[in-house]
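Note that one protein chain is taken out, while the other chains of the complex remain in position.
Note that the chains take the letters A, B and C in the order they are written out, and that residue 1 is the start of every chain.
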Amino acid sequence: MSIERSARNPAAPAFPARAASPSASTLATRYSFVRGQTQALVAPLSPEDCQIQSMADASPTKWHLAHTSWFFETFVLELALAGYRAFEPRFRSLFNSYYNAVGAPYARPARGLLSRPSLDEVLEYRLHVDRQVLALLRAGDLDAALAPVVELGLNHEQQHQELILTDIKHVLCTNPLRPAYRPLPSAPLAGVQRLRWRAYDEAIVPIGHERGGFAFDNESPRHRVLVPAFQLASRPVTCGEYLDFIHDAGYTRPDLWLSEGWDAIRTQAWRAPLYWEEKAGAWWYATLAGERPVQPDEPVCHVSFYEADAYARWAGARLPTEFEWERAATGIAVEGNLQEGGAYHPRPSAPNDNDDLQQMFGDVWEWTQSAYASYPGFQPATGALGEYNGKFMCNQVVLRGGSCVTPQSHLRATYRNFFPTGVRWQFSGIRLARDAR
Amino acid sequence: MSIERSARNPAAPAFPARAASPSASTLATRYSFVRGQTQALVAPLSPEDCQIQSMADASPTKWHLAHTSWFFETFVLELALAGYRAFEPRFRSLFNSYYNAVGAPYARPARGLLSRPSLDEVLEYRLHVDRQVLALLRAGDLDAALAPVVELGLNHEQQHQELILTDIKHVLCTNPLRPAYRPLPSAPLAGVQRLRWRAYDEAIVPIGHERGGFAFDNESPRHRVLVPAFQLASRPVTCGEYLDFIHDAGYTRPDLWLSEGWDAIRTQAWRAPLYWEEKAGAWWYATLAGERPVQPDEPVCHVSFYEADAYARWAGARLPTEFEWERAATGIAVEGNLQEGGAYHPRPSAPNDNDDLQQMFGDVWEWTQSAYASYPGFQPATGALGEYNGKFMCNQVVLRGGSCVTPQSHLRATYRNFFPTGVRWQFSGIRLARDAR
Amino acid sequence: MSIERSARNPAAPAFPARAASPSASTLATRYSFVRGQTQALVAPLSPEDCQIQSMADASPTKWHLAHTSWFFETFVLELALAGYRAFEPRFRSLFNSYYNAVGAPYARPARGLLSRPSLDEVLEYRLHVDRQVLALLRAGDLDAALAPVVELGLNHEQQHQELILTDIKHVLCTNPLRPAYRPLPSAPLAGVQRLRWRAYDEAIVPIGHERGGFAFDNESPRHRVLVPAFQLASRPVTCGEYLDFIHDAGYTRPDLWLSEGWDAIRTQAWRAPLYWEEKAGAWWYATLAGERPVQPDEPVCHVSFYEADAYARWAGARLPTEFEWERAATGIAVEGNLQEGGAYHPRPSAPNDNDDLQQMFGDVWEWTQSAYASYPGFQPATGALGEYNGKFMCNQVVLRGGSCVTPQSHLRATYRNFFPTGVRWQFSGIRLARDAR
Partner (left out) sequence: MSIERSARNPAAPAFPARAASPSASTLATRYSFVRGQTQALVAPLSPEDCQIQSMADASPTKWHLAHTSWFFETFVLELALAGYRAFEPRFRSLFNSYYNAVGAPYARPARGLLSRPSLDEVLEYRLHVDRQVLALLRAGDLDAALAPVVELGLNHEQQHQELILTDIKHVLCTNPLRPAYRPLPSAPLAGVQRLRWRAYDEAIVPIGHERGGFAFDNESPRHRVLVPAFQLASRPVTCGEYLDFIHDAGYTRPDLWLSEGWDAIRTQAWRAPLYWEEKAGAWWYATLAGERPVQPDEPVCHVSFYEADAYARWAGARLPTEFEWERAATGIAVEGNLQEGGAYHPRPSAPNDNDDLQQMFGDVWEWTQSAYASYPGFQPATGALGEYNGKFMCNQVVLRGGSCVTPQSHLRATYRNFFPTGVRWQFSGIRLARDAR
């Protein structure tokens, strides 16, 4: 990546790196940093913004703030502190997301109906939890079995940071007034790398997380996979390329679509990515910085798996498997247009002439063609935390690489995100692959 | 009504009477008072409370605040002031409720998804509208045709005052934390009038509004109706009486129910009025003052038409027609437990021994058996305001008498409220009638 | 009615008149005739036709054949015959329509899923019931209390005769092959009476059935109603007149519609009556005799209450009340284009110049503006048969006068039919009324 680009897209230097040594960055420091970052994201929002659940897939900001605290209260404080007094006992079910082992959760689609507790009370709840977790961490009193739970809780918190931004984007961008979360830090960029194909030979490759450092259970066990020869595109598909697909009647040709995709575009009247609107012959999109003309050189974003798949078919290519993606990403530094950069919007690739893969991390989550499944020998955690990942291994698809709203310290080449095939409100885009030729 | 009771339930003396002479109460004064009262109702609420739409039938408080201002802006200011500049042109569709003649309204079930404009901005919008309407009224510049529209706007505002309270009751009472809007101003009362039947002979009676004073178009034309002999209960059905119905298996006997009612109780698992809950063998209800044990002497409230009809059948009686009700109410003073009293909750009848009808006004809206229909010769207003009442004359039922959240100056004996047969979130109760015997 | 017309539309002379004296027409004869007529209606249908339930409102022909037999079995044979052995005990719930007092009925929308019993078995079931009912009737053994139940059962059977035709019309006319039930007995007619308004002064009129002859409970008690002066159209609205409404953008102007009607036409994409289709600029409709060009002089048919109401508003008129209708119909002979005529399709009025009301009986059911409600002092029957009419007095509208598929012996001026406001598959049309001028 050229100096010029990284100057415009800096990884915030003050951000404590995830893999930093324990002496430089204790768990307590990391806890403070991550929890504080969540609250920083909420700063531009009013209590009313934080209240809204604009669709069943999304949650109110206030709920994210409460639920992430509930996580530490339920899985750390209640176990670590004899006689722990809950901030409010009724929060136990109110802010439970889906852990049946903890009790019956409050109905998900009704999360936006809780005006009480207020945002202020939820922030107080956070403070209550933070004070006690930090006291535990600083006193070194934490049971050895609970330290990994704190680490899990911080990664969980980072996932909700990303959801806070995607969910509030849905709130603001479906409001007819098209309000902005905050202005774009810099002007949109133009220029783009000419698409190249990078070739890989058939190989048996290790897939999944190696011991050392945090990873989710679904990245294990590390195992060997035979990956046939393939080629991978050097950068994601751009808005301009996607417009060619639209203009070539992409949304009206059933032969390009999976059967379910064709149903989805007809039932929901899709004719462009989410947040796109055609006005007087020109395409606009709503962003966290307000409404703007679609920028042709940016990676296309907010497409469903169906759209990614149809685009690939139209382009004479296909989506990569998650194994192809991981193989190609291994060894590439986790850098790019990530949450720390503060853009919260994808940026064009560097308009250079070399063959390097660009934007494997950040910008847009890349849909793979791989159904989300367990790795051979997978064992979920015991108890309630076993519900974290495993029970969702059904009818979802893996995305890789993180997006412009993913924290850098949260990502790695083995990271597996997953969503149902029809969702579009995540920062999800397309990188093409094709068979060796 | 005995002195003792009226001491507990005073009609606020400072409230300008609706029928006061023009010299004592100008339109400007009344405008200020009614608009201010709306905002006073919002005082106990947070911006988050005001944001929530807890079901499609209800609207957010913030929306009520904006829509009532939109009414004056659209139907008064835009017509009265050449070159009027809208506070925000996009509000024209955003806060249109259902006036197709004004343009396509914003989708009703999505009213709770607008975090912007904020509550503060909406209050500024109100101020903007108020300043200009008041200037018009005080300068005496208002076109003669527009004065009735201002009066209509104020009655419209009062309807939304009532809805603000019923809708926020739904928000708060379906929150598992059961928060209160504000404490009950006084302790619950006990004691109740022994039910008596007041008899009426067959007569041809005038029905509908006489000229003089404001009334809605649906109260006209005044016309004659032949009303057969009947008897009317001296007070509404109490919670205690309704509990007898419940304990007599009222909710499990199909012979007591209209076919649609039987469907409703099975589909929605009703087994008591809305907001009632059985805990450890005792019945509780959620109120605007928080959760309390059901008070047997209070009028039962939050029942659907189906439940009112089934109760009446169980009791060997029936619901009155709206003509029977109006005939009985004519000449009775519009006094009682109304919005001005500030209880926002029904109260027991006076435990006396006389035969007077009690609580014809206030406490609970009384379901009649009359389908909401036009009076012979009915003419809706021309233009958009013709959509106010007439287009809803279908599959709704008339309720009479106002409730504990209806402003006194808004009511009269000819007033016709109307709701679909299955709704329960209004302060709706039951007064029995029966055929002459 | 001119001779020419009645020649084309004869009331079948062999049909035993309803009010005939007991000596001329015993109950047994009438039983045989009515039950046989039901089966005659099924003759043109295949077992497959009889199997289909094309929507939840309709029922399969086979179900109608079984349910009407179930009625006699349950309400006559089981009571009259000690030790009666059911044809098949499981039919008791399988063919119960909605009598909760008899037990839980089989789910209505699943009536089309019962391939067994077969049509042949159901016809055998009919035979089994007929043999025993006729034996009872001929032996004169019937309990006095049961004779009226047999009479009710025959009227019930006639209602299902009408439903057999309306339901099979829906089956055939929504089949893309547009099959015919049978050919039209004669060529369509042209020519129509010029619309006249017949005026009525205000009067107190008796409404409801007088003692003598069969009537449903919902036609009683006879009572007095004050009917203001009004005018009634001399014939129903024609297809040609309705086309004017369509061409005047009737389906796109919200001001013409009730709010629920406007929702219905948008949600269901109505732009003409049911079974109408525009092809190459011309309007066609599907009929029981196959597809044909819309005939402008015929009464318009298969419109919902919403459409009838909107048309009336567009025409500067309104729908009549059921009291206006009954007053005007009193004294007019029950003759016209009825089931016995065998047309099963509405016919034009007689193109004469006199002021007589035409087509008050037959051709199309006429939507009134009256909600279906009990008459003052109404008492439903005791026991299960009390569920026949009363429990549906909610959110339905009264239609009067019968249609081209109603048996003559089933009708009278006091007869009240009722349907929800959105249904269109009945032979329902429009007669206009207006206020006196």
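Simple rule for what comes next: contacts are C-beta pairs under 8 Å (C-beta built on N, C-alpha and C of every residue); 3 or more make two chains touch, one makes a residue touch a chain.
The structure presented is a predicted model; accordingly, all values stated were derived computationally and were not measured.
**Student:** Need the list of shown chains touched by the one chain that isn't shown.
**Tutor:** Taken over the complete structure, the missing chain's partners among displayed chains are A, C.
**Student:** Among A:120, A:248 or A:435, single out the residue that touches the unshown chain.
**Tutor:** Considering all chains, including the one not shown, the answer is A:435.
**Student:** For the full complex, which residue in C:106, C:257, C:325 or C:392 touches the chain that was left out?
**Tutor:** Going through C:106, C:257, C:325 or C:392 one by one, C:106 is the residue touching the chain not shown.
**Student:** Which of A:110, A:177, A:243 or A:393 sits in contact with the chain that's absent?
**Tutor:** A:393
**Student:** Using the touch definition up top, pick the residue from C:174, C:352 or C:374 that touches the left-out chain.
**Tutor:** C:174
**Student:** Mind listing the subunit A residues that contact the chain we can't see here?
**Tutor:** 98, 100-101, 204, 223-226, 228, 254-255, 257-262, 305-306, 309, 369-371, 373-374, 376-377, 386-387, 391-395, 421, 435
**Student:** Since one chain isn't shown, list which residues of subunit C touch it in the complete complex.
**Tutor:** Here the touching residues of subunit C are 46-52, 54, 62, 90, 93-94, 106, 112-119, 171-172, 174-177, 179.
In this section, only the chains that are shown with their structure count from here on.
**Student:** Could you draw the chains as nodes, link the ones that touch, and say if you get a line, ring, star, complete or other?
**Tutor:** Contact map by chain: line.
**Student:** Given that subunit B and subunit C are copies of one sequence and touch, is their interface built from the same residue numbers on both sides (over half shared) or different ones?
**Tutor:** Subunit B vs subunit C: same; shared/all numbers exceeds half.
**Student:** Quick one: how far do you have to rotate subunit A to sit on subunit B, C-alpha fit, nearest 5 degrees?
**Tutor:** Result for this pair is 180 degrees.
**Student:** Measuring between Cα centroids, which chain is at the maximum distance from subunit A?
**Tutor:** It is C.
**Student:** So the centre of each chain is just the mean of its C-alpha atoms; given that, what is the distance between subunit A and subunit C in Å?
**Tutor:** Each chain's C-alpha centroid was found; their separation is 61 Å.
**Student:** Out of subunit B, which residues touch more than one other chain, so two or more?
**Tutor:** none
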